[in-house]
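Rather than the whole complex, this shows some of its chains in their spots.
The letters A and B name the chains in turn, as written, and every chain counts its residues from 1.
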């Protein structure tokens, strides 16, 4: 099955970034899109911390972590001012977009609808060509997420079309680490 | 720096496997070698559980998790019979070799000495060509470990010499998962 292009994001506001982010502007980078609600216990306890660790562990790699606030219930309780305070208190540093309200009374916001997300947290992986490659509802295993991100990073390194060179090992130094093995 | 071949293992016993494992017999597979002591609190609480999760998450991939019991203190306390009961009680399923005693009164066992390990737990990654690619003393981050293992798995897939094809994505399905996004 051929990967399809990831749907564009429909947002009303952005926090933690001087200007709105779009798929087009991020082309060439692997994207971890973390969809959450600020009052979703699983997001707060596990999803958001995982997204933050991805940003730290893969700092330096051509990878961007982007949050998406996909409120589909308790809309009055999670407005922009509350989200702003939430990000401040939880020290969330990555950019966060606010998903645009659903059309025609739809409680599901527009980007969430376009990706057919089942709920929050949802983790979406988009490759450097802007294609949707992975979407997981609920918690995602760290070991597996690390492997999946690395696959997309190595693909990006070889280039989508050519693929003529073998990917240089990334994050695996040529020999041993500081711990020795002379 | 060119990776060097991983030193051979010097063991006296093996548990959880019908016959001893050697680097040569595992050629073609990525190896996670987990060096531990059964009375090392960090190994018990975090290292061994991580190795077990690697075995589960990468089941199906050409990857082998191997334990190595590298006793360098309290030798009388961690003999074969104790290790056997430990593996049973902690439900450790992967093969475990017992590192051979050090030579000439050396308290450090032989394989541990050959790899110049600093202590336990130590995680060693060996590529499909039998080369030592990574060695970490202490706890290793799950996200990063997942990425490193995936790099070695993708390398193994393209073949060491040719590298003429782009690695097929592994663990990242072509499109979306069960969670939706038709």
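Convention: a residue touches a chain if its C-beta (ideal position, glycine included) is under 8 Å from a C-beta of that chain, and two chains touch if they have at least 3 such contacts.
None of these values were measured; they are calculated from a predicted model.
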item	value
Identical protein chains across the whole complex (2 displayed)	4
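We adopt the following convention: only the chains that are shown with their structure count from here on.
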item	value
Rounded Å distance, chain A centre to chain B centre (Cα mean)	30
Touching residues (chain side chain A, partner chain B) in the complex	1-4, 53-54, 57-58, 115-118, 122, 125, 132-137, 141-155, 158, 162-167, 169-177, 179-182
